[in-house]
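Have a look at this one.
Only one protein chain is missing; all other protein chains are in place.
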Amino acid sequence: MQNYLTEIFGNELVAEITVYVLNTIPVLAFIVLFVLFAVWLERKVSAHMQDRLGPMRVGWHGVLQTVADFLKLVQKEDIVADANDKALFNIAPFLVFVATLATYTMLPFTSIFVGSNADVGIFLVLALSGAVVAGILMAGWASNNKYSLYGSLRAAAQIVSYEIPTALVVLTMIMVYGTMNLGDVTEAQTSYFWNWGIFGGAGLGLGKFLLVPFMFVAFIILFISTLAESNRTPFDLPESESELVAGFNTEYSGIKFSMFFLAEFANMFLIGSILVIFFFGGYNSPFGYFGNLIGVDWLIPIEQLFWFIGKGMFFVFISMWLRWTLPRVRVDQLMTICWKYLIPYAFFNLLIVGLILLI
Amino acid sequence: MIKDYLKNTWEGLYTVLVGMKITWKHLFVPSVTLQYPEERAKLPERARNRLFVNINDCIGCMQCATACPVNCIDIETVKGAPVDMPGETSKGKKKALWVTKFEIDIAKCCFCQLCVFPCPTECIQMTDVYEYSEWDRDNLIYNYANLTPQEVDIKQLNLEKFQAEKEAKKIEAAKAKAEAAAKKAEEDKAKSEEKPSDDEKKEEK
Partner (left out) sequence: MSIYDLIFYLFAAITVLSALMVVSSDNIVRSAFYLLATFFGVSGLYVLLGADFVAVTQIMVYIGGILILLLFGVMLTSNITNVEIKKGMKNVIPAIVGIGIFLAATISMMTNTNWKTQPGEIPQTTSFELGKLLITDYVLVFELLGILLLIALIGAASMARKEQE
């Protein structure tokens, strides 16, 4: 590809940059398509859980509704109030979106498509979610609106707090797999489903069986804390409509608002895929590949993509299910869950898993 | 202490699962949504919606306009002249008035149905039509009178003519009377007796 482009442009530098830019397109396209689908799914799930139908008009059962909404959103006036801090106000949504997009580079979608096979994988994902906080604070501050500021402060407090149990569980996982590279983590759980993290990993013998309950605890903790980090109900205090209008994105409209929106839903898939990578075998199929069976090699990556997205979507669905089941928690409850429950459990889990790994 | 802690944790997780079970069940409950323009809810029998006036039966008594709490019915009538009487209602009641204007501003109507009951001929009724939105508010003023302006003019003219004739007749009658009275008076004079006339003239209604 690069050689080909070098011929076209006659310049290696331009060709290289073009390759990098082109490489981001599949991920970007995936995020946009995923968001369009997930918003529709969210509406459908919420509607059916409340015995309604949800969108039905645009396309078959309203599948194109979000496309229509997106088009509408893009047409909207981009309102920037006089009292806003213009520069920061304009940068913030893009910072949030770019930081979220950057985490996607670490995800192994299939064994042949990984944005960046960097060794710091999951560590970078955690670090970038910290950068998202900076973007959210920026948005809240630049909006010059008390609700926005409250929302962003809440978001920051929440994400910073919940980063601790997340990091503790991730540390446990790094101990179990011995690597931070998400591709390697996935490879460690290859072939059948009993090699998946939640079933104690690929090892054999006593350790594997001892690990199972603690992997399960780790899974629950990671699920709750990443859910809180992505500001989803029941942890959606930063944008609680009944208290803060819309939280840190109150003042935003049009394309900038949709940036926040994209980031939020992209985050949902991100947490789903991290859970999948650590506990459910990443892109690995639970029962071997159809492509292997009939001897067609090019089918395998497609199957892997299917399993990865399918499993990720499953957790996205669960988080939607939770959203329409549970009411929002109070701020003090939020902090109690994090500091008094998740962190001690994560700590003990870390210790015990460490002990098990030693024997 | 530690027991409470573990119990709390368990309850927290367990109750979430209970809630999730409920919402999961509702996922499969048939939805109550009606796809409105295609599917419509059945209206109750006595639903109150758009008004309809069977103008052929209306006798122009204005009972309905009087009853309406928001004054959204506007009626004008012209008395029928004997040469051109309005005819009868479907139940055989004689009409005395031409209804030249019968407008209902349905935008103002509050669907209280108070206009329906007083109608002596039961010609103003609630229907089950409830979709009549318009782009222009003026289109919501429904006109039920079926007379064209020319016809109204004719009725007016007829009435005027009739009244004029009546007036003329009256004057003639009065004259005749006066003459008769004068004659009588002369006769009376002759009889040396006086008697004032106390006939009253009829007023128009």
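Going by the order they are written in, the chains are A and B; count residues from 1 in each one.
As a convention for this text, contacts are C-beta pairs under 8 Å (C-beta built on N, C-alpha and C of every residue); 3 or more make two chains touch, one makes a residue touch a chain.
Bear in mind that the values here come from a model prediction, so they are computed numbers and not experimental data.
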Quiz item: Which displayed chains does the hidden chain touch?
Solution: A
Quiz prompt | Residue in contact with the excluded chain [from A:Val32, A:Ala134 or A:Val245] | solution = A:Ala134
Exercise. From the listed residues A:Ile17, A:Ile79 or A:Leu355, report the one that touches the chain absent from this view.
Key: A:Ile17
Exercise. Taking the full complex into account, find the residue in A:Val32, A:Met56, A:Ala118 or A:Ile302 that is in contact with the omitted chain.
Key: A:Ala118
Exercise. Kindly state which of the options A:Val114, A:Leu149, A:Met215 or A:Ala266 is in contact with the chain not pictured.
Key: A:Leu149
Quiz prompt | Absent-chain interface as seen on chain A, which is shown | solution = 12-13, 16-17, 20, 85, 87-88, 118-120, 123-124, 126-131, 133-134, 137-138, 141, 149, 153, 156-157, 160, 163, 180
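The rule is simple: only the chains that are shown with their structure count from here on.
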Exercise. Let me have the rounded angstrom distance from the C-alpha centre of chain A over to the C-alpha centre of chain B, please.
Key: 64
Exercise. Note which residues of chain B are touching chain A in the complex, please.
Key: 8-9, 12-13, 16, 19-20, 22-24, 26-33, 35
Practice problem: State the interface residues of chain A toward chain B in the complex, per the touch definition above. | Solution: 45, 47-53, 56, 220, 321-322, 324-326, 337, 341, 345
